[in-house]
Every structure is written in structure tokens, then in C-alpha cells.
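Notes follow once the structure below has been shown.
Note that one protein chain is taken out, while the other chains of the complex remain in position.
Read from first to last, the chains carry the letters A and B; within each, the first residue is number 1.
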Amino acid sequence: MPYESAALTDISFDIAKGEFVGIIGHTGSGKSTLIQHLNGLLKPKSGTILIDGTDITDKNITMRDIRRKIGLVFQYPEYQLFEETVHKDVSFGPLNLGLSQEETDQRVKEAIGLVGLDYSEISERSPFELSGGQKRRVAIAGVIAMKPDVLILDEPTAGLDPKAHADILSMVETVHQKEGNSIILVSHNMADIARLADKVLVMERGRLTISGTPSEVFAQADLLESFGLGLPPAAALMRELQAKGIPVSTDILTVEAAEEELYRLLAI
Amino acid sequence: MKNTKFLIQSAVIAAVYTALTLLLMPFSYGFLQIRVSEALTILPFFTPAAIPGLFVGCLLSNLLGPYGFADMVFGSAATLIAAMGSYMLKRIPIMVPLPPVLANGIVIGAMLYFVYGVQIPLYASILWVSAGELVACYGLGYPLLRYLKKYKNIFELH
Partner (left out) sequence: MIRDITLGQYYPGNSWIHKLDARIKIIWTFVYIISLFIIQDFWGYIIIVANLVLIIGISGVPLKFIMKGLKPIFFIILFTFTINMFMTKGTPLFHIWFLTITKEGLYNAIFMGIRLVLLIIGSSMLTLATKPINLTDGIEKLLSPWQKFGLPSHELAMMMTIALRFIPTLLEETDKIMKAQMARGADFESGNIINRAKSLIPLLVPLFISAFRIAQDLAMAMEARCYRGGHNRTRMNEMKLHRRDAVAVFFMLVFLGLVIVQAQGLFTMIPGLM
């Protein structure tokens, strides 16, 4: 996994409560570096990071306070599992936050349910005997159990087959709805971003280049291309059809919308 | 296949030992570095591959770190002897951290006295180092051993 050595310059953005934000950018653009700043793992040389009005770059902030607010799920999170049982591993986060055993147990149960696993079946098993997909869910549950206000996920579907990919994403949607937190999703998958994000941030060489709604961002296809980024497949298709002279709207992001547009065009 | 596996297990243990030593070096004034490495001296309990593994790890840590030739030769020798001792004592878990305490205490204590010319009596030098080792090996290493026991299978050579 290449680590980003790009420094970050001139980054400024806001995220509203409950917003679903997508961050896109090719490898090396600074995505990982950026999100590590958001939960205090890295400190900016200058500037402030305000979460709910609290400046986490302040010297007086404890790590615990930050971790309470921001949860970060790294790529291939299953590699962080270490405990004897699933229950114990998911408890790690909440216990570190200083929660009581009872409250932790409660949260663990919830979190495991939220990620789509059967608590009674899985809680006493060793995380190492689970399948890859299950391990990943357990790892994510470990962060969800901390009930952060902002949940950051760095390519949560990396290395998964299409079905598992879809499952994980719908799990993320469920969490977003049930917990009402803000979600930041770092991804290479434009279709996912187009479908789920309220706002998209585009990173390139350590800078935040464009931001806006998915429609706004994906309308700038040429610019995105210059960054080495593509469009959601549906949008790309529409664009190509347009280039061939077929009068389709290019403000299409999802497969469903493309379907409708094509039906309209073919006057079916 | 088994021989190759053994070789690689040792290499991996050496790599982990060195990686951890190098990693924690900047944080330490020479003390914490010793401590994390000392915790790993319980590994012979789990696999004999740890004997050459720890030895090579110590060699490499000294090659790649700034501590100097004397440390490399004597420190590594002490580590090797200690690892063999730990392996032989593996039937009695509580005794496993003991060889590193003794070996390092004596060898490094003597090294400090003879090579570095520290002007405290030889026995004092040995005791001083042994004390530090005791805290590190039993304080860090032993809990680690107890805990890692549950994950024994990661060391298995299939």
C-alpha cells in the first residue's frame, strides 16, 4: 500500500452535520494524508481543524476527545484485528474511550448488528477464523462502536468482489441513516460516490481542486480527466453518446437515471 | 520445505525485531529501545526459529542503528546465548525471560566495564544492567508471553 508523500497545501472546506462526503483523487493525491489530519494522527503545520466548534489542532485537546468525535477506518482494516474474540476486539475502541463494560457490551452488540453480522453467532469466535468479508465487517464494527460524529472510511471496499462491495456500501448507507452521523468516503469508485455523496471533494497533488455536488463535479469531465480520474460509468456513457451527436442529457450520474434517459430517447 | 520455512521464520522474526528496534529508537534515550526488544526475547518459547532469528535481529539492529561495533558483537552474542537458554527452559514459562536477564546482565555489564571503561565496580555494572533487564523481560516480556500463548498457531510451520 503506497503511502502518500504529497504534502497538503491550501485546503479549506466545510462539512455539515449528517452530510455524506466523497473524496476522490488518484493515488498520491494526498487523500490518505488529508484524512489522517482529520482525526489528529497528523498535525497541520498551519491552519485549524474545527470539529463541532472544537479546534482539534489546539494543544489542549486530548486524543481521546478527538477519537470520540472522529472515527477512521483504514484500508484493509481487518489487519488491525488482534483480540481473542470478536466481542473483545470490537470492545477495544469503546473501552479506550473510557466507557464502562456494560455500556461497551451494549455498543458492541449494536455495532455488530449494524454491520450485518449475527451477534449471537459470531461474538465468541476468534476473529482469525472468520472469512475475509466477515473480518472486515468486524473491523468496521470496531470503529462504529465508538459512535463517532464523523465516520471516515478509506476505500472500505478495497479488494472485495462485486457482491461484497455492494454489501459493504449498503452497510455504510445503513449506518449513515441509523446513526445520523457525517460520513466521509474515500473511494476510487465514481459510481458509488455519485450515488451516495451529497458533496464531493477532488484532491490532486496535495490540493483541493474542485468541490461541489456530484452533478457539479462530474460535469467537469475534462478537468477530471486531466487529474487521471474518470466519470461514473453512466455519465461516461452519456458523454460518449453526446459526442457521437446523440441528444442525451449529460447530467446523468446513476445507472437508473441513464436508463430513464435512454428510454425517453427511444420513446419507449 | 520445512527447512526453508524455518529459515524464513527466523528471517521474519529478525525483521520484526529490527523494525521495532529501529522504530522506537527515536523515542528513546537508549532505554525504551532496549525494552521492546527485550520483550521479544520470550519468542523462543514459541518456536526454535527464534534462536537464530533474535540473534540476526540483534546483529542487524546494531548494523543499522548507531550503537557501535562493540554492542553488535557482544550484544548479539548475549542475545544468542539467551535465546538458546530461553528455548531450553520453555517447559517452565516463568523461567523463559530469565536467560536474557542473566546473559545480557553479565555480558553487557562486563562490556560497559571493560570496553566503555565505566569506573564502577564490575559487579555493580552487571547488577545495574541486570536490574534493567529484569524489569524489561519480566515486566514487558512475560505478560507478552502469557498473552501470545493464545495465538500459538501463528508460529506453526505447516
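Operating definition for what follows: contacts are C-beta pairs under 8 Å (C-beta built on N, C-alpha and C of every residue); 3 or more make two chains touch, one makes a residue touch a chain.
All values derive from a computational prediction rather than experimental measurement.
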item	value
Of B:Ala11, B:Leu89, B:Ala110 or B:Leu127, the one touching the omitted chain in the full complex	B:Ala11
Which of B:Gly57, B:Gly75 or B:Pro100 contacts the chain that the document leaves out	B:Gly57
Chain not shown: contacting residue from A:Phe20, A:Phe92 or A:Phe218	A:Phe92
Touching the absent chain when the full complex is considered, from A:Val115, A:Leu130 or A:Val143	A:Val143
Absent-chain interface as seen on chain B, which is shown	1, 3-5, 7-16, 18-20, 22-23, 25-27, 29-30, 35-36, 39, 52-53, 56-57, 59-60, 63-70, 115-120, 135, 139-140, 143-144, 147-148, 151, 154-155, 158
Chain A residues that touch the omitted chain in the full complex	1, 3, 5, 36, 39, 41, 63-64, 67, 71-74, 77, 79-82, 92-93, 96-97, 128, 142-143, 146
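Simple rule for what comes next: only the chains that are shown with their structure count from here on.
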item	value
For chain A paired with chain B, centre-to-centre distance based on mean C-alpha positions, whole Å	42
